[in-house]
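Just one protein chain is left out here, and the rest sit where they should.
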Amino acid sequence: MATQHSRASARLMISPSVLLLLGWMLIPLCMTVYFSFLRYDLLSPGTEVFTGWDNYYYFLTDPSFNDAVINTLSLLVGVLLVTVIGGIGFALLLNLPAWGQGIVRVLVIAPFFVMPTVSGLLWKNMFMNPVNGVFAHITLAFGGQPFDFLGQAPWESIILMVSWQWLPFATLILLTALQSLDQEQLEAAEMDGASWLNRFWHIILPHLSRAITVVILIQTIFLLSIFAEILVTTNGGPGTASTNLTYLIYVQSLLQYDVGVGSAGGVIAIILANIVAIFLMRMVGKNLDK
Amino acid sequence: MGQITIKQVSKSFGDVEVIPPLDLAIEEGEFVVFVGPSGCGKSTLLRLIAGLEDVSSGHIEIDGQPATDLPPAKRGLAMVFQSYALYPHMSVRKNIAFPLKMAGMDKTEQNRRIDEAARVLNLADYIDRRPGQLSGGQRQRVAIGRAIVREPSAFLFDEPLSNLDAALRVGMRLEITELHKRLKSTMIYVTHDQVEAMTMADKIVVLRAGNIEQIGSPLELYRNPRNAFVAGFIGSPKMNLIEGDKATAFDASTIGIRPEHISVSTDSGDWEGTVGVSEHLGSDTFLRVSCEGLDEPVTVRVSGDIELNYGDKVFLSPDSSNIHRFDTQGLRIA
Partner (left out) sequence: MARSITTKQKAINTAVIWVLGLVMFFPIFWLIILSFKTESDAIMAPMEVLMSGWTMESYDAVNRRSDYFKFFSNSVIIALGSTFLGLLIAVPAAWAMAFVPGKRTKDILLWMLSTKMLPPVGVLIPIYLLFRDTGLLDTRIGLVFVLMMINLPIIVWMLYTYFKEIPVDILEAARMDGASLGKEVLYVLTPMALPGLASTMLLNIILAWNEAFWTLNLTSAKAAPLTAFIASYSSPEGLFYAKLSAASVMAIAPILIMGWFSQKQLVRGLTFGAVK
């Protein structure tokens, strides 16, 4: 069916998407790189001067940069651990014969559809608030001292919120993958004398590996850019305790109006994301060629 | 209506030449079967005729008119696909009506033709169902129905029976042959199954690696295979192809002898051997006999009531008038 004519029209049909995406990627990217070498104050336009690597120097030596990188990575690793391990557990449980599976599934995946700002405020006020939150009420009922989650353990609290949002995603995907596992394989393994643990380790887990890869990939894309949850709960604080790279750059450029340093931060964020991405794309690229 | 001429047509995918230039003439009303092992280019050849692939060079004429550059729809051909290719979102009736609707035919004529096709193919019981609710055999009928309502100048069948189970396959084989007798239209049928080729064809085209090995009626191919490949491909069970001393005795590099042209005796004969596995079909029994000096056992057809057991000594005598002789190139020695 692939005739000359259809090839030409195919190219014509693909090009709008490609050109738009290319423009969307390249134009801002070049501008970011360009700005990162300028002293550029948003409040006094027209005074831009070339400053070489100053912005990078400033951004990289800023003590909050270290915190931000550590927070970004710890959130990534923390949430991935919770969601992947939790997701496998949830998926295995939800796959067992039980009454009301459909309804439970709907309940479990619901948090994924909650917009980030709602999720942030919900946890901050209704649950983690040291006076009125559900957790505080429960601790008091048992005679304990309420814990100030966002004051004492802001980053762990945010990891908890984000995990709550993404655990459903991992569960849903792993459950779908689990349901495509050939039952006869498991029965064959059982006949071969494999215990439940053996079956999980040698058959179920390898079968899920592709889905796990995908979960890690997709979540990484989103987790590196967590923003709204921080904005509505801690504003990055106390200090820089809950600032990640995305939030730090936002503060630099749109709150402190320092476009130059913000752009340098942007370039560094891109480089960091690419290091993660190259690593991930290798994995996925292989997995996508079935 | 329904005469197709192929002149020096070739097809390459990139650097790979699937079909070297070939010529073929298909006469009006003929039932032509393209047969060959998988990858021999038979489906590609059919798709070139259909217009679903562009030819790399050469010309195709349909009813004397040049058709090489015509789009598939303008060639007046109908095709039945291996996967049936029914439209899953349309009922059986709508599926059959689709080509008529595309041709802009008026409703009453559409309905007349659909009802006629439904009657011929016994579709009436499920005419309002969707393809998803039909069995394989029923889908096959719908696909044929969709082809016949167009009253095309020729039908193209691309391995239409290969997705059916064995019993249905025999039934559909008869139905398609019957359809051909009744409609008298040209039919081109692609298959890898030589039984289908033998039972259905007026003319068989044996293909290997894009080349036509032989063209002829089923019995011509059976009686006078042009080379060892055709000899081995046509006929069931396969012709025994024997090399070595036993072939040299007949002045040939290879001799071919069909299982039905060998007689068996327990006391005397030309070749001595030991009975291996035998397959009892009831009316016939096929013996696999290992003979000294031969790498492979010889298959022999004997009558179903012969009592021979594994390990028995037997003597085989080929019927000398039915021995096919081939030279070192595999070509028939006249």
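Order as written gives the chain letters A and B; numbering starts at 1 within each chain.
Here is the rule we go by: a contact is a pair of C-beta atoms (placed from the backbone, for glycine too) under 8 Å apart; a residue touches a chain by one contact, two chains touch by 3 or more.
Note that the structure is predicted; figures quoted are calculated from it, not measured.
If you put the hidden chain back, the residue from B:R146, B:R208 or B:R226 that touches it is B:R146.
Set against the missing chain, the residues A:L75, A:I88 or A:V108 yield one that touches it, A:V108.
Mapped onto chain B, the interface with the missing chain covers residues 50, 52, 71-73, 77-79, 81-83, 85-90, 98-99, 102-103, 146, 150. Within the entire complex, the positions of chain A that touch the omitted partner chain are 1-2, 6-7, 9-11, 13-14, 16-18, 20-21, 24-25, 27-29, 31-32, 35, 90, 93-94, 96-101, 103-118, 120-127, 131-132, 134, 137-138, 140-141, 164, 167-169, 172-173, 176-177, 180, 183, 187, 210-211, 214-215, 218, 221, 224-225, 227-228, 231-233, 245-246, 249-250, 253-254, 259, 262-263, 265-267, 269-270, 273-274, 276-277, 280-281, 284-285, 287-288.
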